[in-house]
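Below you will find the structure I want to go over with you.
With one protein chain withheld, the remaining protein chains of the complex are depicted in position.
In order of appearance the chains are A and B, and numbering begins at 1 in each one.
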Amino acid sequence: MKYVRLVLANLGRHKWRTFLTTAGIALALFLFASLRTVVTTIAATAQWGGARRLVTLNATGIVFPLPLNYAERLRAIPGVTGVTWANWFGGRYGDNKRFFGQFAVDAESYLAMYPEMSVPDDQREAFFREKGSAIVGRRLLDVFGWKVGQDVTIQGTIFPGDWTFTVRGVYTPTDKVLNDDMMIFRHDFFDEKIGRAGIAGWYVVQIDDPDHAGRIAKAIDDLFRNSSSPTKTGTEQAFNASFATMWGNVSLLMGTIGLAVVFAILMVTANAMMMSSRERTREVAVLKSIGFPDRVLFGVVMAEAAVITLIGAAVGLGVAKVLYQAANFNAAGFLPGFSVTTGTLVLGAGIALLLMLASGLVPAIQAARQPIIVALRRVE
Amino acid sequence: MKIPVLYNVRSVLQRPLSTAFTALGIGLVVAVFIGMLALATGFRTALTSTGSMDNAMVLRRGADSELSSGVGREQARIIAASAHIAAGSDGRPIVSPEVYVLIPLPRPADTTAVANVVVRGISASAWEVRTNVQVTEGRKFESGRSEVCIGQRIAGRFEHTGVGETLRFAGRDWTVVCHFTATGSAFESEIWGGNEELMPVLRGDVFQSITFRLKDAAAFPDAKRVLEADQRLGVDVHRESEFYAAQSQLLDRILRILAYLVTTIMAVGAVFGAVNTMYAAVSSRSSEIAVLLTLGFRPRSVLASFLLESAIIAAVGGVIGGLLALPINGIVTSTTNWSSFSEVAFSFRVTPSLLLSGFLFAVVMGVVGGFLPARRAARIPVVQALR
Partner (left out) sequence: MALVEIRDVHKSFQRGSEKIDVFAGLTLDVPQGSFTALMGPSGSGKSTLLNLVAGLDRPTSGSITVAGAPVSSMSPGQLAPWRARHVGFVFQQLNLLPVLTAYQNVELPLLLTRLSRKERDERVRLALDVVGLSDRIKHFPRQLSGGQEQRTAIARAIVADPTVVMLDEPTGQLDARSSQDVLALLRRLNQEFGKTILLVTHDAHAAATASTILHLDKGVLVEREKAAVS
């Protein structure tokens, strides 16, 4: 502790160098944390799913619909405690610069299936009452400046025409992984307007016991195997996991960039430590002549490396954690619940430690091993 | 009077380790820069090379992708009779009504995961409409049989896609009879089959798009106007090349923004490293600088000299970065084009202009980093430095 002054004094010898190196480390770790959070966020969405919810799709592909009359037959399957359905609408709003998901849903059963979408009771009632109403995610109010009670017009793409809904409710996700920027409207309104025989995009089936998932999924698929629209059923989590792979090999990309970032900052830090050590030889000799043992010199140099790397890391990781939280960042809806995890922070700290060792070890050993006489003779 | 470059080169070599570290730091930034833009460029190239300037694509009005479009048989007939369509060698119009759906194929690496692959139902004239498509193995499928052709980028990456193998989708078995390439465009990530065989098992009597060769490519605006005005049709007409280019925009923009953001942050760190190096260089050589000034070199020359030195180190880094990024050229990867929801495989494209940009980026980093230290060097009072 009493050597603290020595450590700080050495860092203060070249204040700019210390500052720039620390700032560089902070930037690098901020970047690392951001990149890793993309990976962890996608992984979190890949794991999300109600333990007691199954998703039933048309086996031919997600773009193929399912008949509405499947609902009755699904309810009849033993172990099924609830059924709802939805349809992907995919319309454009305004200049279409900000994408958000729109779904036609079977109002009552859908909200019952997803308690994670928290809607105030009075708004829920309004939604059930009014056919042309819609419930929107809380974030959409901020993004578009919508207010409850106003009309919103969407241009249909798959289902052409202008579709106008009245915003009657706002949902708040209780789980941050769930998107807070979707819009749901009523399936009966949808059916009426398209005029066609009832179709559903997919069904969500609630089951009594998560352990029965496999058995019930098979039962559903067996039931419809020989019909015109055979089904493929799986847990909601499996469905989400499959979706997450659509990004491509994101973790490889982010990991590679992250590696490059760490290496680059290692160059900067090692260089700074190396330059300091070159300038320090005389002082090391004087201290040794006074009687400072080698291990103290080793410790002082390592402590210098530690101060730079640990403070830089703390700033970089801290800013990442706080910034994304405060800004409620979700990459325009693509990365819901974007927040730096504890795992990322721990990994970042590990990297800081690695930086400290990699940049400080050689100069520290050099200082410890430096023979006094050589240094003295060099100057005199 | 200019200070000879040799002085800078020798000085840089005097501290090889420090120079190497600084150059490598900058090199890594350049490598990431080139790499990420090569990803974006690769994706965009795959999409933009998909469409031709000479072709027009007809979709239902308001549809923003083939997936959300629907054009009936009657409308297809009317469009096929249009005067704007070029005639083939056999006198028949070069027009191809097509079906476009996505089917799930299990990913080989992780069979629980599923890729949404495009299945395109075509008519015989599709091979003529798209001049960049070439069969590389096998023969084209014949009508009346459950046969499909598979794009080269799908062929290697999924199970049961070899020529002669049987692929199962839409509840039926299909024999793979050929592989085709399409100059690296998005078509290479597609499965093609005959309309008449596919329509009954897919979406019924509705096409998703009609693509035809313009009789006169310059007359596209006329063709567009006439077809869109036709009340019987209710369609939008796009130039094929523009359509696919627009489809790539969203993801291309995302990748580009990501690239610029990441490399800017990295660049700041690398520049900090360069600043450190140059400051140390200036202070360790202050007596040399004093000598130069005493000899009669102007402070301006000293500044220029140190700036050049910083730029040289950075330029070396730029070359290293280019060399690091070069091997990824041609590596095939895939992602989902969110505009069309389909899986697109493409390869990284490291273009000469990208390498040059990376090099210039490095030099800029060097100049920015070296500026303040160079200024300090020029300002050293001779007397102080000589002490």
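Worth a mention:
To be clear about the criterion, a contact is a pair of C-beta atoms (placed from the backbone, for glycine too) under 8 Å apart; a residue touches a chain by one contact, two chains touch by 3 or more.
Just so it is clear, the structure is predicted and the values come from calculations on it, not from any experiment.
Although it is not drawn, the missing chain touches A when the whole complex is taken into account.
Remark: the omitted chain is touched by one listed residue; of A:Leu259, A:Val286, A:Val322 or A:Val346 this is A:Val286. Considering the full assembly, A:Asp294 is the residue among A:Glu116, A:Glu130, A:Asp221 or A:Asp294 that touches the omitted chain. Listed for chain A, the residues touching the missing chain in the whole complex are 2-3, 5-6, 9-10, 12-13, 282-283, 286-294, 296, 372-373, 376, 379-380.
To be clear about the criterion, only the chains that are shown with their structure count from here on.
Centre-to-centre, using mean CA coordinates, chain A is 25 Å away from chain B. Of all residues in chain A, only 14, 16-17, 20-21, 23-25, 27-28, 30-31, 35, 59-64, 90, 92, 99, 155-158, 160-161, 230, 232, 238, 241-242, 245-249, 253, 256-257, 260-261, 263-265, 267-268, 270-272, 274-275 touch chain B in the complex they form. Contacts from chain B toward chain A in the complex involve residues 17-18, 21-22, 24-25, 28-29, 31-32, 35-36, 39, 60-65, 67-68, 101-104, 107, 110, 112-116, 169-171, 201-203, 250, 262, 265-266, 268-270, 272-273, 275-277, 279-280, 333-336, 341, 343.
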